[in-house]
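For this view, one protein chain was removed and the others were kept in their places.
Should a chain be cited, it is by its letter among A and B, assigned in written order, with residues numbered from 1 in that chain.
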Amino acid sequence: MNTQDIQEQIGQLSQLNTEKMFLNDFLLTWDRSQDEINAVFKVAEILRQLRQRNISTRTFDSGLAVSIFRDNSTRTRFSFASASNLLGLAVQDLDEGKSQIAHGETVRETANMVSFMADVIGIRDDMYIGKGNAYMREVAESVNEGYHEGILEQRPTLVNLQCDIDHPTQSMADALHLIQHFGGINQLKGKKIAMSWAYSPSYGKPLSVPQGIAGLMTRFGMDVVLAHPKGYNIMPEVEQIARKNSEESGGSFRTSESMAEAFKDADIVYPKSWAPFNAMEKRTELYGNNDMQGIKSLEKELLAQNARYKEWECTRELMDLTRNKKALYMHCLPADITGVSCEQGEVEAAVFDQHRNSLYTEASYKPYVIAAMIFIAKFSNPADKLEELYNRQHIRIL
Amino acid sequence: MNTQDIQEQIGQLSQLNTEKMFLNDFLLTWDRSQDEINAVFKVAEILRQLRQRNISTRTFDSGLAVSIFRDNSTRTRFSFASASNLLGLAVQDLDEGKSQIAHGETVRETANMVSFMADVIGIRDDMYIGKGNAYMREVAESVNEGYHEGILEQRPTLVNLQCDIDHPTQSMADALHLIQHFGGINQLKGKKIAMSWAYSPSYGKPLSVPQGIAGLMTRFGMDVVLAHPKGYNIMPEVEQIARKNSEESGGSFRTSESMAEAFKDADIVYPKSWAPFNAMEKRTELYGNNDMQGIKSLEKELLAQNARYKEWECTRELMDLTRNKKALYMHCLPADITGVSCEQGEVEAAVFDQHRNSLYTEASYKPYVIAAMIFIAKFSNPADKLEELYNRQHIRIL
Partner (left out) sequence: MNTQDIQEQIGQLSQLNTEKMFLNDFLLTWDRSQDEINAVFKVAEILRQLRQRNISTRTFDSGLAVSIFRDNSTRTRFSFASASNLLGLAVQDLDEGKSQIAHGETVRETANMVSFMADVIGIRDDMYIGKGNAYMREVAESVNEGYHEGILEQRPTLVNLQCDIDHPTQSMADALHLIQHFGGINQLKGKKIAMSWAYSPSYGKPLSVPQGIAGLMTRFGMDVVLAHPKGYNIMPEVEQIARKNSEESGGSFRTSESMAEAFKDADIVYPKSWAPFNAMEKRTELYGNNDMQGIKSLEKELLAQNARYKEWECTRELMDLTRNKKALYMHCLPADITGVSCEQGEVEAAVFDQHRNSLYTEASYKPYVIAAMIFIAKFSNPADKLEELYNRQHIRIL
């Protein structure tokens, strides 16, 4: 990309209306307009280009990025830390412990207490159906109120780093990978993507990835097939959103109970394990009742149910069904690789190996996507600010 | 506040003598002169004004702020992180574990080993009577010696983030809140403040807040009443300091065994639970002897004792006894709110709700107070440095 390209991209960004993202949060991709989605891609690309040219994108001379992780997470933690650091923010972890789900007064108070100098709050809370996103909204409302009451001197922007409903930083990074891979967002139109369930020896994997993919990829005119064994449904509300999206974008959305059928002529495949939505709802209820016996039974039941679908594995044979036998293989990582990380898993080692570099590249967009979400929420005119960074030409490394 | 105001405040600051705070520590408010106390308020206000105008107050291009917390602490941790970040320092936690109390050689060595590039050390150690502040002084002496021996290239400033005796960052933030609320430090003269014990279902809460309030508010000519049930005394040494302070400042200090009497015509009330000093001394002894059976008995005894004073609750009725029925309600947070965070606690939900924004604002001064303590310890002429920051006009956010 040359100088003209960066300025051209900044020009394109300036055409997009992001005013509703200003001083706002990024919680679900389907809350955001097409302009806003496109702007995140554009800002992420420009930030990456600037960094590659050793131009500093530090926009904060001081400020905290608060991270709240209710589950262990190396990758998301590093993505958030990278994005925050790229913009000049220092990460401060709020370690509340996993199990306890705070409500009401406690959430409001803690949210304000940690935010006196916080410009960003990143939350990962995907454990309990009906809780994660709700918790994020509670935090967002608390700091918004604190800001409007004059308690907080700045409005901390909340970024959803994975919840029970959506995983916007993952799906947006995935989409940006597709945009780069196929040469532009317009090239996605008509492409077939198979978001398929795959077998894993563990159980209870979050639904946020398949839901995020269904809710986002349907906006680009793609043909989205969600494949899974009977009973492994995702949230019905998200399926509805996917249907509505595909109607508006001129793409399609359908479900299938055959991995092979979904892979047929696919341009992109995304085979990944997840837990049935109903089972996750039940688990949340059991945890709510502190019914440890019930949780154990459910776990046993789910593992047995999973084991009936061991043939749902992304093999070379299945890959040969895809368009020209060379669909792009995607995964949010880490994958359960047969014979490597488990006896039998989501994907054959040979398939994984062939796509490793592409998978790592896919992941590499996440820090930029997070940084872009923050950037757009902080500046009413992000194009002008990027122009300023570009012209300022501060170097990142001496 | 306009430009003239900032320069006026800087002018006022320049009249205050802070030379004894230069390259020194902030351990107890009563170690510090009135000029020094006033200077902390002034610097905190100016730093806040600068930040509100998007002027960066980064004074360190690199440097560490070491934090040592011997107790879990979200709020203090974030206040210290915010203050450090505001000045450009990166926080590095020294996680020594809670229980172990290091002495002598170990303290001296560790203090030096973590301080090669440390500009600040913040310590919270309030668990054991007779230990916390003593530990801080040991650390302070160690790094002071290291500095004078030429081992350390800078003198790390120690900030007491709460000890067994005082909680200076809390009481100073509380006082700054009062100054802002009543319109100036001179407006505090003659105001009545009721620092009152209140019932809590937990036991063993630190004494540092009531002691800190008694030791500080008596310096501003206020009428300070310390109310508590028989047997819930604070450290006698601190009561003496409070008496001496009030004589010098033209205010008063007295104790009371009635919450209602203390609230009568009060301008400010601060109802909060704490443990009896004698019991805390006993607990320290039991821990020292590793007498776990004794600790359990003491806990049981203290909870039973507390339970006799459930009527010590800040109710609407009690608030109606205060001046014009609208005293300012203060708390260091989190409060035990009846029917919210516990069945019965320190304060009625309706009273808490009414003062929530004020309570959050009270807390918002702490990062600035900590930053001010550091600032004055680092610069022999803080007024000049603030002038420089103001004229430099580096922006905090692009």
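FYI, a contact is a pair of C-beta atoms (placed from the backbone, for glycine too) under 8 Å apart; a residue touches a chain by one contact, two chains touch by 3 or more.
Computed from a predicted model, the values in this text were never measured in an experiment.
Of the listed residues B:Phe22, B:Phe60 or B:Tyr287, the one in contact with the hidden chain in the full complex is B:Phe60. Residue A:Thr361 is the one among A:Ser33, A:Thr361 or A:Ser380 that touches the chain not shown. In the complete complex, the hidden chain is touched by one of B:Glu153, B:Glu301, B:Asp320 or B:Glu343, namely B:Glu153. Here one chain is not drawn; of A:Ala279, A:Cys314 or A:Ile337, the residue touching it is A:Ile337. Of the residues in subunit A, those that touch the hidden partner chain are 48, 51-52, 56-58, 74-75, 77-79, 81-82, 85-88, 90-91, 333-334, 337, 340-341, 357, 360-361, 363-364, 366-367, 394-398. Interface residues of subunit B with the unshown chain, by the touch rule above, are 59-64, 66, 90, 92, 94, 96, 104-106, 109-110, 112-114, 116-117, 119, 146, 149-153, 378-379, 385, 388-389.
As a working rule, only the chains that are shown with their structure count from here on.
Once the centre of each chain is set as its mean CA position, subunit A and subunit B turn out to be 41 Å apart.
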